[in-house]
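The complex appears here minus one protein chain, its other protein chains still in place.
By written order: A and B. Residues from 1 in each chain.
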Amino acid sequence: MVELSINGKKITAEEGEALLKIALREGFVIPTLCYHELLGSSGRCRLCVVEVHDSGRKRVVASCLYPAKEGIEVFTDSDEVKLVRRTVLELLLARNPSAELIQALAKQHGVTEVRYTPDQDKGKCILCNLCVRCCKDIVGVSALGMSGKGPLKKVGPPFDEPAETCIGCGACVVICPTGHIVMEEEKGVRTVWQKKFELATCPKCKRYHFPLFQLEWISKTRKIPMEELMVCEDCR
Amino acid sequence: MALSLEHLDTITSAVNAKEKAFEKIVRVCCGTGCITSGANRVFESLVKAVDSGGLASRILVKKTGCHGLCERGPIVMLGKDEILYQSVGKRDVAADVDLLLKTVTEGKIADALLFKVAGKKEKFVSPLDIPFYKGQKRIVLSMNGVINPEEIDDYIAHGGYRAPFRAFQMSPEEIIDSVTKSGLRGRGGGGFLTGKKWRSARAARGSLKYVLANGDEGDPGAFMDRSLMEGNPHAIIEGMIIGGYAIGSKQGYIYVRDEYPLAVSRLSKAIDQARSYGMLGQNVFGSGFDFDVEIYRGGGAFVCGESTALMSSLEGKSGEPRDKYVHTVEQGLWDKPTNLNNVETWANVPHIVNNGLGWYTSIGTKQSKGTKIFSLVGKVNNTGLIEVPMGITLREIIFELGGGIRGKRQFKAVQTGGPSGGCIPAQYLDMQVDFDSLTSIGSMMGSGGMIVMDERNCMVDVARYFLRFLTEESCGKCTPCREGTRRMYEIVDRICKGEGKIEDLLHLEELGKALQWGAICGLGQSAPNPVLSTIRYFSDEYKAHIIEGRCPAGVCKEITTFSIVEEKCTGCMRCSAECPMGAIVGEKKEPQKIDDLRCITCGICYDVCPFDAIKIG
Partner (left out) sequence: MEVDKNKLDEIILKYARDKAHLLAIFQDVQKEYRYLPKEAVKHICMRLGMPQVDGFEVATFYKSLSLKPRGKHTIHVCLGTACHLKGGADVLLSFVRELNVKTGETTADGEFTLESVNCLGACALAPLVRVDDKDFGKTSLTKVRNIISEFTDHH
């Protein structure tokens, strides 16, 4: 256990624990975008930055990754922190002008104008990488990934084609913080990341539920017979 | 049988005896620069001519590594610092080869091939007299241009591979102590105390540790590491063996950027030869210690010069850096303790071990010991690589070694530290060059790139250049760098095009600060340096662009025109001869005229006009 302070308040925590977790637990408010309880820390968005004074050295660090150490002083709202947050949000608003979440966060953190020409081609994707991690670590099919570098960096299925391993589960849609990823359903067909999935019909209530492809995948990987899976979750 | 000092001495005697038997040794530089200028052809022709002339027992023709005087290549050296010939074979290979042979057989010095500075009469025979070489202190580069980098015996004969024997007599702690006391600081740009890094790596928990050599040299304008890796690869291997032993690592990797194919092949050959002599592999140097080195090629990503990105690349992934809240000496490659040093840093180690602390600490300044290799390029008369003691002034480098500014132009600025560094104006020419002094004025030493600029370089354009570079090379992981570099580029681009606003300057400073604090790695954190340093020292130039819509240097095309001043034009037509677009028309001896529709504003006419008859508007 180590002793540190956040905004002057003395706190005890496990050595090495991420400052973000400690701060949230203690009731401090730190905005995040690319952090998720189930998927851990990425350090990409830089919205969660805090100022740390460690052995006489002042740094601005990503609180989702910085480990708790004995004697450090943490400040969640210093001028430098506010500058980085405002800058991140103004830049993201320029990149994703239609993203409601970013609009709200920007307003909340004092961004009153966007001094850049807004992009038109990035949709609402902030490159938080949550969809990629979710598809890999929770679902386990790795149908999404990052490609390119710098300004050309983007997220999507490999080779920009419908992913062979995608099971159409829609987890990425749920986890995406801005709603960039969309899933459409029409006449028993679900389309996500340009891949079409025929939806299974529940033999009991006759309604569409999961994609057949997803059920087949669950059947194969978890050794559950298809007949069981065909029955929708409500009817089971 | 394990390798012994006696063994090395035997090799040394054999090489020396062989070389002594010749009347003259002729060394042809075959570094990348000289090869581009035709050195391979010169070498082959010379060997043929020596053979057919029956001189094979009198003249030894040797291929050597990069000298550093690349612009004047192919460079040929006769004897030990006796005669240096430049541009050999540039115009006529056969004729120049003939001149070379006559120098040896008849003692006739080929005046046409001697080193001289443009516009000056003086010619130099011995390289020791040439200002470019006279001002240098070549330690790390001592064997470049002397040995054949593809022959390990040559390296041994010139003192190579003795240091590990000395090192294995010491304890690892003693070596680390020695390196620390030497004051050696990282030559890749960080300037971190090497001994301190080694100590942390040694102390880190775990038995599996790695030593890495950073040969990624991505700074545009810098080619020190290329020259070292091509011209003396064994120096790096020798340093890594000592470092591996000191830290407790059995495995080293040298990461070489993809754009240096010759460096990759020279290093590979060197490693094979070292292995065959028992210097790499098991029980190296008979020490009981195992150590081996492997080469990795980069993929054309500047960001992979950053330590954590390099390690990610070594793991077969993309080169995305990570935050260094836990240091790589504790968790680096494959999460194991890793010690990364630049290739030039590694090459310093054998010299420290061989010559001792007293010698090493006598060179340099209080906080920056030893020498540094710089690539002096741009608008100086003598461009190339120089190795100088820390503490030499910028003025000495640029005006003595560099021979001053080319043509009739004036010094305007020198850019150091590559895309992470800044531009230094004339007021600091008498500053002593070392790590801390450069940082104190808003630049940094970086890997050693030193780009000299004159009044025909626009500092706003220079800032734009670096921002374009960094935008492209950003890995894209973090918001501040990925979005911030391209937005900074857009602002400076607008200023270059005459569409800037006065608020832009404060905006750039604010955005710059946010990147310095918010970006994950050194690329993003130092990305604002070029633009911030040019705003600091050349704000008048920015204001001219913004307020007057004018580029004083005549570089920014959208707001520059070139026109001929009729009263001064003599109709010599030098400009129209050089114009790549055929955009200058006029009769001989009559004033010329530039066709604006064809003109691409390259400025070549302005630069070649002998009568100052072209004006920038």
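Here is the rule we go by: contacts are C-beta pairs under 8 Å (C-beta built on N, C-alpha and C of every residue); 3 or more make two chains touch, one makes a residue touch a chain.
A quick note: this is a predicted structure, and the numbers were derived from the prediction, not measured.
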| item | value |
| --- | --- |
| Identified contact with the non-displayed chain, of B:Pro127, B:Gly218 or B:Gly484 | B:Gly218 |
| Touch criterion as defined above, residue of B:Ile35, B:Ala167 or B:Ile424 at the omitted chain | B:Ile35 |
| Per the touch definition above, residue among B:Gln273, B:Ser313, B:Gln331 or B:Thr371 touching the missing chain | B:Ser313 |
| Selected from B:Pro127, B:Gly332 or B:Gly418 as touching the chain missing from the view | B:Gly418 |
| From B:Phe43, B:Phe435 or B:Phe469, residue that would touch the chain that is not displayed | B:Phe469 |
| Absent-chain interface as seen on chain B, which is shown | 32-33, 35-37, 69-71, 73, 217-223, 226, 258-261, 296-302, 313-319, 375, 377-379, 383-384, 415, 418, 449, 451, 453, 457, 462, 465-466, 469, 472-473, 475, 580, 600, 602, 604 |
| For chain A, residues in touch with the removed chain | 132, 136, 142-149, 157-159, 163-165 |
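Here is the rule we use: only the chains that are shown with their structure count from here on.
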| item | value |
| --- | --- |
| Chain centre separation in whole Å, for chain B relative to chain A (CA means) | 42 |
| Touch list for chain B against partner chain A, complex | 301, 318, 322-323, 325-326, 471-480, 482-487, 490, 507, 510-511, 513-514, 517-520 |
| Chain B-touching residues of chain A, taken from the complex the two chains share | 43-47, 49, 60-62, 65-67, 80, 83-84, 86-88, 91-92, 94-95, 115-117, 126-127, 146, 148-153 |
